[in-house]
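Only a part of the assembly is drawn; its chains keep their places, and the rest are absent.
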Amino acid sequence: MTASKPMDSAAPTVSVIGASGYSGAELTRLLQRHQGVKLQHLYAFSQAGKRADDLYPATGCPMTYLPYEGGTQSDIYFLALPHGEAHSLVPALAAAGKKVIDLSGDFRLKSTQEHEAFYGSKKPAEAVMTYAMPELFKEEIASATTVSNPGCYATSIILALAPLFRGAGGMPKVNSVACTAISGLSGAGRSSKTELSFAEMSENVRAYKVGKHQHTPEIMQALGTSSTDPSFAFTFTPMIGSLVRGIYSTLTLSLDSPAEAQAIRARYAEFYQGAPFVRVRNEMTEVRHVAHTNFCDIHIPDSGRSSSLVVISAIDNLLKGAAGQAVQNMNIMLGLDERTGLL
Amino acid sequence: MTASKPMDSAAPTVSVIGASGYSGAELTRLLQRHQGVKLQHLYAFSQAGKRADDLYPATGCPMTYLPYEGGTQSDIYFLALPHGEAHSLVPALAAAGKKVIDLSGDFRLKSTQEHEAFYGSKKPAEAVMTYAMPELFKEEIASATTVSNPGCYATSIILALAPLFRGAGGMPKVNSVACTAISGLSGAGRSSKTELSFAEMSENVRAYKVGKHQHTPEIMQALGTSSTDPSFAFTFTPMIGSLVRGIYSTLTLSLDSPAEAQAIRARYAEFYQGAPFVRVRNEMTEVRHVAHTNFCDIHIPDSGRSSSLVVISAIDNLLKGAAGQAVQNMNIMLGLDERTGLL
């Protein structure tokens, strides 16, 4: 009998700091079975001393969470910490030449002003990393040492808009985008808030942070504009609903000239040709189609020739919106097929 | 001991035709305990012969569904039939002087052209009744004999927009509305479709009929414009999610001039001053707040001074969106307090 996971002994080692949250648990699961790396340490804080498969039995991972005390033994570090906590850890890791993939919002925004306006906290001016959305910035990611993994809503929304914003010669200009997005409740993390209890959230829908969500400037930045001087009106209403995983974004675009959905779809299909995890689908997309996968599905319903256009995208917030995309980024940074361990 | 429901023996009698669907079951429940009317007959087709409390034990109603064969014994008739089936029944009821409250889409649209475009079926040109949205047309309803009960999405969306469209002097003009609305799955009726099974719809969200939903012309008509020559751009994306009851509508409005959410809210509060079931709330609205009630809750989040405005409304699709509003209309037609039997 052979081992269940054949592994090159020279495989790079990887550790997760902040492994006890929901994204951390997904990283644990994905990295444990990944053929190209060796999972070395799981670090946690309040849960240090517990075993991963006690806190998250579904991971089947027998490792014990360790308190992180500054080690740099691994080749690669995933940081899945609450916002604001990665700032102090990254410099030492970077100085030691480690590859770092940060899943928080700490290093996403180039503008400290926008960071402070939306996160409500200071950040060091130098705290900017390569914005690691593989479908847009694959080459930069491949050559980067430290990267910032996109936000969950941001992933779903940027992928739904990028083909009309990036190198979109010949396409109509977008005047405004009205966006609503329903997120699964795992997006709020392991929570003890009454308003996120099952008794309050079953059979419920609730919007929050209307027009104020911190992913707004991230979206604008990735599309080549900014939230302070935007090239188009963007109104974003995030919501939570009765689901654990998934983000379902509906974007209603006002274009400067009428277009056929078919032509737009063709543009999207071409734009995402080499992107194995983005699927431009002819059928309506659903959360169920992408849950527990790293796919982002996009559908553009037929609407006749119109200057109003609807684009719908769906992802799993913990995978394509967090841990899956992070592993995809690691694969790219290691020169592996970006799909490794994600299918 | 006295009976559990004291009743004037001279109370008007009421029957429901199409009582075995979800709206019919709610009508059964509401009318059975209503203090001002006497529930006389429940009519159904495929379920004729069954008892209401066998098909819907929660109603506790021991009446047996009868096949409807054209009787006119009752004073009031609710019609809760599939679209297209009420056309042939109403004339005889109307000729016999009966009060009729029709819950289908058969009599809502003044324009036969719009009806045919959106319902895909012919309708008699004379098939138009008073559009019975109490908050907009209470006087017409009070004096009408036959009324058409609004659609569920339409109720939620019209109530969220009316204060900016009807007698809205001094308010900014609405240039466009991008609307998404999540409906509970009871809106699809008692269904045997695979795609509406629990296994497919749990933890799911799915849009459908994007830009094509039949409530669109109804909304435009109630706001004083039409879907063929609209005074504002309206894009509507209906969705279903993992809930049984409720409609949660998010409307992103583009105004012709900037406004403060506060001023808009004041306008809404004034507009709905005498409307006991519409609540303009300062806190975020949720489906849970209105489920199993006849309320429509509306919230307008703060957004600074802006020409983008978000309005959120929530109803229970089976109550304010169907059976509850129908009973409210009956109360008005009978000269009763419109809240009777609905609190």
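As written, the chain order gives the labels A and B, with residue 1 at the start of each chain.
Heads up, the rule we're going with is that a contact is a pair of C-beta atoms (placed from the backbone, for glycine too) under 8 Å apart; a residue touches a chain by one contact, two chains touch by 3 or more.
All values reported here derive from a predicted model rather than from experimental measurement.
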item	value
Assembly copy number, counted for this structure file with 2 shown	4
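Criterion: only the chains that are shown with their structure count from here on.
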item	value
Contact set on chain A toward chain B in their complex	176, 178, 180, 182, 184, 200, 203-208, 210-211, 233, 235, 237, 239, 241-246, 248, 250, 252, 254, 284, 286-288, 291, 301, 303, 306, 308, 310, 312, 314
